[in-house]
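Next up is a structure, given as structure tokens.
The complex is shown incomplete by one protein chain, all other protein chains being positioned as in the whole.
So, chain A:
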Amino acid sequence: MIRYLLRRAWQSALTLLLSTVVVFLGVRALPGDPALALAGEDRSPEALEAIRHHYGLDQPLPLQFAQYVERAVQGDFGVSIRTGTPVSSMLTTALPVTAELSVLAILIAAVLGVGAGVLAAVRRGHPAEWLANGLALVGLSVPHFWLGLLAILYLSVATGLFPASGFVPLLQDPVDNLHHIVLPAVILGTGLAAIIMRQTRSAMLDSLSSDYVRTAKAKGLRPRAVITRHALRNSLIVVVTIVGLQLGGLISGAVVTEQIFGLPGFGKMTIDAVFQRDYPVIQAVVLLTAMAYIVINFFVDLLYSVIDPRIRVTGDPA
């Protein structure tokens, strides 16, 4: 297990380094001279030269990269060209919003998806199955932004049940915070919930007809123990794998959802930076997104090995 973890950690670190290089070069390859963008009104050669020198743009690329990495490791991603705010402080306010939104969305999706999936598999032909399938269809076929707009229209504007936009930090007022973030989290979670529900259902149907479930029944276990301890635990292996693959989609979904609900999160920060050609911010944002993918994958693998002992012990997927 330890060896497996070390190996995965090493792989993750390598991936992270590679993505840093790609992001760094990618931003350098964007059309347009950043010095020009930075210079504003004064575009004299001397001023440009001074700017290049100030930002280290006159140094050879490898050296620039080393400096960039050195600063980034210390949490220094430079300063926003537009606002002059350090990128790192923009991130400290934006990241918690997105993290909360995503974690909540995943939780909601997991509870709804697994619950409905199990129900649909166990109660075949029951109204619950129809309901679950209907929800799954909606979740999969209706895009986030449309669901979000509908939700704002009916649940916020028309009835005032939820605030239509805005955000209150968790630490400042937890109740108000939840009130603001629950609706976006549900909207963000629907697609994932639908995917989880479908995967859970089909995996459960498989395990319910398996030999080990027959054994469990022959032992005289109650249906609840047969379903949860035996069938569901095995189904979760499949579900976690599929969900892991879908989490990337969640990140881009978060960008859209934040925009719709006016949440001051990472997604909104990204969109603003792109529209304003705010290079230091873009660079930090892309890097952090890559990092998020890597970290999420690492945890999915970890979870996977917790559920499936065949991986835990041998260190290789069976």
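In this section, contacts are C-beta pairs under 8 Å (C-beta built on N, C-alpha and C of every residue); 3 or more make two chains touch, one makes a residue touch a chain; residues count from 1.
Basically, contacts and distances are computed from a predicted model.
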(request) Quick one: find the hidden chain's UniProt protein name among "ABC transporter ATP-binding protein", "Hemerythrin domain-containing protein", "Pyruvate ferredoxin oxidoreductase" or "DNA metabolism protein". (result) "ABC transporter ATP-binding protein"
(message) Among A:84, A:127 or A:220, exactly one should touch the missing chain; which is it?
(response) A:220
(request) With the full complex in mind, choose from A:7, A:126 or A:233 the residue touching the hidden chain. (result) A:233
(request) For the chain that got dropped from the picture, name the residues of chain A it touches. (result) 210-212, 214-222, 225, 229-230, 233-234, 237, 307-310, 313, 318
